[in-house]
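Omission of a single protein chain aside, the complex is shown with its protein chains in their original locations.
Which chain is which? They are A, B, C and D, in the order written, and residues in each are numbered from 1.
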């Protein structure tokens, strides 16, 4: 590197000033709100779908065989290809949600299934003997056995959610989005801004991870 | 949409012809090779680092507290912010590897830690009584206890690896890369090509998931 | 005279698009490769892939979007210079509606892409100058390709597009016509004081100072290449396809006359550019890197 | 309940080969025999938890099982109370359930521990929860796999008389596995003594035919 270092790695002070400037405008907060909404929505939909579908697939081999290839595809299909199609289906505000869903959902799904599979066969035998019905086995046995797996999946997925949502925002550029600001900072080489936004995302993510962990602590582990 | 539907969603036949055309050129194979190399490299590095670091963090609270914030940051830091800096640090061929690492590594790490934490305390007590040293406890107890978690993490990470590598290729555009082709197909509105490449990635991913599963089956579960 | 000194590595870069078409002869001939210089030509799909390497000095000479030049100049503290403008005005309003001037856009929905980019600022400036900025609804797509898709499908009836998307769109849907040449509209709006510049060639300042002969030769050959392209459009378009700058020679051949490929050395266009950058700066200072470039921005031989 | 020519192999290990046995309705039948002979396997087959390779198992009509497994098999995330509640939920309405559960927890002397999780119990206490669960469940086939192990003598006596009392109140078919001669003699109506690999019935004792317990004990002392 020959030139000015600040352009690559701005000093913390420059970044700090950029951050302060940002926090003075209301647009920043609206943007944060929108991006948070997208991330959280994508995350929640992933959890809902991943856990429910994971249960069915974990319990029933047939359902698993049915869904596994589909989820294999979802797991892989490149963001670029998704966005092209997603743009037709959704408003551009919602494209990042959809993309985040496609990334986070398979993680939750896979972990849920592993959790289900880790259930002690001896307990299932006990349930069989005592004629416990499916639903109660799910609620009282599979559920608790899979919790640590689902927890791990959720923590991974939430973190990834932030990352993926902002990446999808960069690619689909909805009006209020951190991704668009990241993109602009990059195009105009406003590296302190880029770092300031990065910092905001990281803080948001740490905050939400804490919230998630507090919420999860309520559950048995 | 009045006229040309194909511009949005090409028919399977058009896609198929595009695919056939592609498979006739050697560049396609070189590209596949390079992208595969990046994905696999990113995946393997993530697994290596995630498992090793996950072990240390899972076993030792202090190490965990030390690394947890760092990995929280890695988990979140937006791809855009990484790429601009990563391009400085690495050759552009390697940027996608680095990005894939940053996405996949936290998943493996989180799952490994959950696996470690799931180890039966009674077995650890047994080891303590019989004076088993740390290394052998790791090798013979933690290892097996965490395998199902690590497996789930690896399967998620491999799928994600393909997705993320190609996304990072789109953003950093190394010479031989599926991502560059995806990008070009999009820019030049060669939607059938885009679909053909998507198809190739999905096939590659399914193939590698199968390989991984065969490999993992060798391990205890 | 030391004879076996290592040759200097030079990387000349361009974007896959009109800004590289003028250079195609040099790219094809791998021109300027001598005992003293080991020249390597690369073309990238997106400017992002170039900026990093321009800044860290991996790329010595590059063609870039017109506003990236002052951004790089400002952000690197003057380590790059603009040597020449290589494209002017490759933006067009296209569509299936019948209009002939900016003024007629009144009451219509105009398809736009790449919000916050130079074309965006330019269009907004023109709407302002025509006093219809609040009478035109701007509908932004994610990028040019998406907007192009929408125009082809006739979901959008008038849209602003750059070349080669204009040609591509017209080939894929023959109902689509060029309605307004934005450069003409620009010239009218600015009383011919500036043009709608779109691409520039920049050079690493240190490199230029230390390799004066090379730069001189480069500019000479570059001008020759541009002229050759303009005179031999069919041959040029074949070279463009062959060197993988753009995929279809047919599209390129049709597009070349509309791409605004020129060779204008810095001293010729300095005033016009200053005028142009001022307009951008007034729209959004960030679009030129926060401040207007000073004298040192322009390369002098 | 009857096994007819039942065969069961685990990999290469033949545990049962053309094995025949009968469990009389509403009687207590004891399986007695060395460790590893196949007693638990028989119990699992009887409760339809293990598939057989060959043969036939005739089950009592409308058989409702309860089972004291060789290990307690409690749900770790539930308290003692909830573990019992878990199996009774489909059987009794909630008012009735509360009383029944409290009663049985009392009977196995875990009154102060109803909110304890299995991990906080001693070995014998966990075993008692498993007993309470099986007794509280209104089954007509009761399988007991070493139900009184890990209990001190006083508790064991109490549990045995509790079991006797409950069984007298409402008769069930009982399959009882034990290594303890006294238990076998005190509780059983019939005793099958198993040995060899694959398992064979080497002796059959109908307790009712004996007046002198010591003679039975002698025959059991293999």
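Couple of notes before you dig in:
Please note the rule applied: a contact is a pair of C-beta atoms (placed from the backbone, for glycine too) under 8 Å apart; a residue touches a chain by one contact, two chains touch by 3 or more.
Quick caveat, the model's predicted, so the values are computed rather than measured.
For the omitted chain, the shown partners it touches in the full complex are B, D.
Contact with the undisplayed chain is limited, among B:13, B:62, B:129 or B:214, to B:129. Where subunit D meets the omitted chain, the residues involved are 10, 33-36, 39-40, 70-71, 120-125, 127-128, 145-146, 149-156, 179, 181, 221-222. Although one chain is not shown, part of subunit B still touches it, namely residues 122-123, 125-126, 128-133, 136, 140-141, 144, 220.
Just so it is clear, only the chains that are shown with their structure count from here on.
The fewest steps needed to get from subunit B to subunit D, moving only between touching chains, is 2. Contact analysis places A-B first among chain pairs (by count of C-beta pairs in contact). The geometric centre of subunit A is 49 Å away from that of subunit D, both derived from CA atoms.
Averaging Cα coordinates per chain places subunit C and subunit D 86 Å apart. Along subunit B, residues 8, 84, 88, 183, 186 each make contact with two or more other chains.
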